[in-house]
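First the structure, which I've put down as structure tokens, then a few questions once you've had a look.
Removed: one protein chain of the complex. Kept in place: all other protein chains.
To keep things simple, chains are lettered A, B and C as they appear, and every chain counts its residues starting from 1.
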Amino acid sequence: MSGLDQIFVWIGHRAAGWFPASVQPLVSAVLAIAGVMAVFGTCFALTTLAERKVLGRMQNRFGPNRVGPYGLLQPLADAVKMLTKEDIVPFSADKTLHFLAPLVLTVPVWLAFAVLPFGRNMSAINLDAGILFFFAVGSASELAVFMAGWSSQNKYSLVGAMRAIAQMISYEVPLVLSVVPVLMLAGSLELNDIVAAQGTYTFGGLARWNVFTPWGLAGLILFLIAATAESNRSPFDLPEGESEIIAGFLTEYSGFKYALFFLGEYLGLFAVTGLAVTLFLGGWHAPFQWLEWVPSWFWFAAKFGALIFLFIWVRATLPRLRLDQLLNFSWRFLVPLSLINLLVAAAWYWTGAWKFPVVAPIRWLLCAALIALPYHWLGRALRGAMPPPRKYIYAE
Amino acid sequence: MLNEIAFLLCAALTLAGAVAAMMLRNLVHCALCAAGAFAGLAAIYLQLDAEFVGFAQLLIYVGAIAILIVFTVLLTRGAEIQPGAASSASSWWKGVPVGALVLACLIWSIMASPSLVRLPSPNVHAPVKQIGEQLMNQFVMPLETIGLLLTAALLGAVVIGLREPRTSEPNS
Amino acid sequence: MNGFGIIKGMIETARNFVGSYHDAQRLTTVQYPEQKLPPVENARTIPFLVFDGDDAMAGLRCTACVICEKECPPQCIYIVKDQVKKPDYVGKMQMQPKVFDIDISVCMSCGICVEVCPFDAIKMDQVFELSTGDRFGKLLLDKHQLAKPNDYFVKIHKTEASEIDVRREEDKRKAEAAAAAKAAAPKSPATPGAAK
Partner (left out) sequence: MSASTLPSELAEPASDHQLLEVSLGPQHPSTHGVFRMDVSLDGEMVVKLKPVFGYLHRNHEKIAEKCSYLGSIPYTDRLDYICSLTNNWAYAMTVEKLAGLVAPERAEYIRVILSELTRLINHSALAGFLLQDMGALGTPLMYAFREREKILDLFESLTGARMMCNYMRFGGCRCDLPPGWIEQTRSLVANFPSFLDEFEALLTGNEILQARTEGVGVLTPQLAVNAGVTGPMLRATGVNYDIRKVDAYGVYGRFSFRVPLGERGDVFDRYMIRILEMRESLKILEQALRDIPAGPIIDPKAKLRNLRPKPGEAYGRIEGPKGELGFYLISDGGPNPYRYRIRPPSLINLTILEDMCLGQTIADAVVILGSVDIVLGEVDR
């Protein structure tokens, strides 16, 4: 347990030590909350900048580089802009709901961070039903989106809110279902146990993360697709489809409420990414045995950054789905696949007992085939009858 | 001391939400106050250290049932503010004795029931694993029947909700 | 929906992302105030009046023939002729404009005035940082603001300017030869045999 690895825990204990014993649990809780909010607040600021710079670089142009060196003060400039902009509330809007919506969206999302293990014994609370808490808190965002869409009394925001609710409900099912195999094989709902289950190292010193198992890889892909939909990001950003319904349920928001919505959306993205890292990418474990000396929270941050880059990369590339395709994609593709993933996890568990010589690759391929074939068939079924590839005749 | 304040707060939130859900005129506000009441209930469960029930309540009621209520309010055109509809009927005083009577027999039956006599059972910390095992072993039959019931209800809803395919009138 | 098309697209954006760090083709932004694009010779923004020599008003080539005023499609040139005449580069007495205004908020930089001007007096400039605070007064440029020396014209439109200068030199030399011949001629009628 190197000093650097436990440095934050050590600081927490020292700071709590200055207070009388009776109020110490309260102080350590407040410290944990302050730590999480500070880290993920700045992470939000940096991600807005990183998103614009990476998007820029993928489009052959610089991102923001005028405010501060390499544009590092751009988030500060955005914050000041958002604070100073006039907060317009439409005349016929439902004032109380219009004001409450961003709060109802942002507050529950902060709660979701209480459960994530950021490093070796660095998670705010060790809840016995950790994942259930995470999804319970995450489901309040639909209500907030509805409040925003309805209270703006604007046709575009109403259409946007309807789309957002349909999308969130239909993508919460695959999100939760793709997590179930991890719970089954880890045997517990507590996130620290799940991370511990991925702690051991195989022959080559490679960590035994869930993502290296067939059901883990499929689960991660399903989880990430459902996560992009839950946090309204690119291929699924229908609720605020700029080119169709202007800004969906955000149309009538301006000033700091608009910024609050973005804070809520990005925090939702961070929470879901944190969960993906914990469940499938071995939380704060090092990828190789000989890298164990690196502090554990660094590994969590590295994997976290990689997934955020993946989300930005997807946003730069893909056009948007239509509403009916979006719902078909979830109900006729993701949900069946995540159910089949349960079977694959079960098959993986039962074939664990086989002992003949070259068991690992055969077992891996068998389970991989179990998921790949339905993937292909469902994909074909989703696309409907394969239209003959277009042939273009050339007239002289 | 801290617990009492927290409990009173949650109870007040729940009661306020429930009363507001009844009294407000704008139906959408009522639906949202109902969601507030559900959240208050979840808070009370958590205070009783029943984590699983608390989170399940939060997930199911606030996450799904509140949205269901809001949708029904929205789609059945109830969301209009009925101008001038008095929130309470004119002959409300007739209802008071009936209410008091119902309250009296409720209280009598609670006091008379034997369950109050038993010692309050030690707050057994029921971890999720134990709940899971109980569900799968002892209560597997009720679980399956509820599952079937829900599937039947789902199919019924879909059949009712299925719009008759509108004949799209050929234009020009 | 087997997703390989999407992956191919993702590889494409990744190649552009990595390429933008080392391949100039994949990062084409010119950081405007610091870096500027090299000036293009044929570029045209708003017209300016050319004058020879160093005194702007005396050397103005414009002879107030108002052809450009008539031909300008949006009618943004306004000329008032001056009664006083002045000799031009070949010594012939020519009119000159008392007032020559161009409203550059109306001008659409089409360059027709340059084509129709018979005296090479008006040419297209390349300056584009013209933003001013006052929408009306400052955007109406008068004769003094429009006049620019000929060597500025040579600097921005090299080929066209050099051709015009060569032609003008030739005209000037022909005119002087004619003048010299005329000056020599009056003496010759007195002595018919001397004229060649």
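In the analysis below, a contact is a pair of C-beta atoms (placed from the backbone, for glycine too) under 8 Å apart; a residue touches a chain by one contact, two chains touch by 3 or more.
Predicted, not measured: the structure shown is a model, and the values here were computed from it.
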Fill in the blank from the handout: Touch with the missing chain holds, among A:155, A:332 or A:376, for A:155
Problem - Touch with the omitted chain, as defined above, among A:245, A:269, A:307 or A:340 - result: A:245
Fill in the blank from the handout: Touch with the missing chain holds, among C:34, C:54, C:115 or C:134, for C:115
Handout entry: Residue ranges of chain C at the interface with the undisplayed chain
Key = 1-6, 8-9, 11-13, 16, 28, 40-44, 67, 71-73, 108-112, 115-116, 124
Problem - Those residues of chain A which, in the complete complex, touch the missing chain - result: 55, 58-61, 92, 153, 155-156, 158-159, 162, 234-235, 237-238, 241-246, 315-325, 383, 387, 390-396
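Methods note: only the chains that are shown with their structure count from here on.
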Handout entry: Selected pair, greater C-beta contact count between A-C and A-B
Key = A-B
Completion exercise
Chain-centre distance (mean CA atoms) for chain B and chain C, in whole Å, is 81
Problem - Averaged-CA centre spacing for the pair chain C and chain A, given as whole angstrom - result: 60
Fill in the blank from the handout: In their shared complex, chain C is touched by residues of chain A numbered 54, 57-62, 313-314, 316-318, 329, 333, 375-376, 379-380, 382-383
Practice task
Sort out for me which residues of chain A touch chain B in the complex.
Solution key: 94, 96-97, 127-129, 132-133, 135-137, 139-140, 142-143, 146-147, 150, 165, 169, 172, 187-189
Handout entry: Contacting residues of chain C [partner chain A, same complex]
Key = 1-3, 6, 9-10, 12-14, 16-17, 20-21, 26-29, 31
